[in-house]
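The complex is shown incomplete by one protein chain, all other protein chains being positioned as in the whole.
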Amino acid sequence: MKGKSRTPLFLIETVVMLLLFSAFAAICLRLFAAARQTSRKSSELSHAVSWAQSAADCWKSADADVSLAAAILGISADAESFSLYFDKDWRQTAGAGEFTLILREDGDNGAQIVVFKADPSEPIFTLRAKAVANG
Amino acid sequence: MRKNAGLFDTLIGLLIMFIFTACILLVLAGGARVYKGISEELREQYSSRTALSYITAKLRSSDFEGGVSAGEIGGCPALMMYEQIESELYVMYIYWYEGALWELFCGADDEFLPSDGQEIMELVSVSFEFREDSSLIKIVCTQENNTAQQYVHIRSGKAERA
Partner (left out) sequence: MDSKKRTPPKLTMGITTIAVVFAVLCLTIFAILSVSTADSEYRLAKKYSESVTAYYIADSACADIAESFRELWESGGDFMALSDLASSLGAHCVQAEGGNAPAVISYSRDIDSTRALYVQLHIGESFDIKQWKTTPTSEWTPDDSLPVWTGDGVPD
């Protein structure tokens, strides 16, 4: 007499393992997504810090002259501020990009630099610089 | 006929097992790709950020009159930072040579080769450019897939009465 077929047992095992694997894979995929998000945040912060320093130092070097500082960076400026735009790879773009840096003078030889993504009220990085006239 | 049914069952079982294994391998490959992407991105970012912050820190610690200049060593772009120690003039060279950022500290009159320095980190290229009457330095560091730049202001200098 032939033995019973083991296929039903195998199929049950496969289904159970499939369910378990799906559950674990969902958890791990969430972790991957979180890691990707954190990596993106640290990249944005690094670039924001670097560009904020550059903008601040250009402005200090230009003796607090916003238009001269903007000219060094290859852009145009308003009376008291200029804006830099960057794409998703932090390359400067002419028009509105994914990231924005705004340098705005706040009087008394000081300037506030803000780097943000979409909402200026949620900046990635802010910096305040002061110039010494002719220094 | 029973034999055929048994064979059919086995074939179905094997097919399901192979499909299941293929799916598992796909998910594993996807996970490995994500991890590889994250670590490569971080590695590249780390190199250019570290190089820029290292050079910036060196410049800020040498910000005194006549303390910094840019030039070349053996055809390689270099930054020179001077320091007076007990009436002797020393120079800290930071330069690019053979695919890496190097550093060398020696007397101002000493002769040396670019290979005498200490390798700091690998970089595809780096350039130093003085702008605006030597009060602003533009540093550009290039890695395989990205380029990072930074401006550093040198405060020390003379001002005339307005």
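Just so it is clear, A and B label the chains in written order, and each chain counts residues from 1 on its own.
Keep in mind that, in the parts below, a contact is a pair of C-beta atoms (placed from the backbone, for glycine too) under 8 Å apart; a residue touches a chain by one contact, two chains touch by 3 or more.
Because the structure is a prediction, the values reported are computed rather than measured.
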| item | value |
| --- | --- |
| Given B:13, B:77 or B:117, the one touching the chain that is not displayed | B:13 |
| Interface with the unshown chain - residue positions in subunit B | 10, 13-14, 17, 20-21, 24, 27-28, 31-32, 34-35, 38-39, 42, 45-46, 49, 53, 57, 60-65, 67, 155-162 |
| Where the missing chain touches subunit A, by residue | 6, 9-10, 13-14, 17, 20-21, 24-25, 27-28, 31-32, 34-36, 38-39, 41-43, 45-46, 48-49, 52-53, 56, 109-110, 125, 127-135 |
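Definition applied: only the chains that are shown with their structure count from here on.
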| item | value |
| --- | --- |
| Residues of subunit B that touch subunit A when the two form their complex | 2, 6, 9-10, 12-13, 16-17, 20, 24, 27, 31, 34-35, 38, 41-42, 45, 49, 52, 56, 131-132, 135-136, 146, 148-153, 155, 157, 159-160, 162 |
| Subunit A to subunit B touching residues, read off their complex | 2, 5, 7, 10-11, 14, 17-18, 21, 25, 28-29, 32, 35-36, 39, 42-43, 46-47, 50, 53-54, 56-58, 60-62, 72, 89, 132-135 |
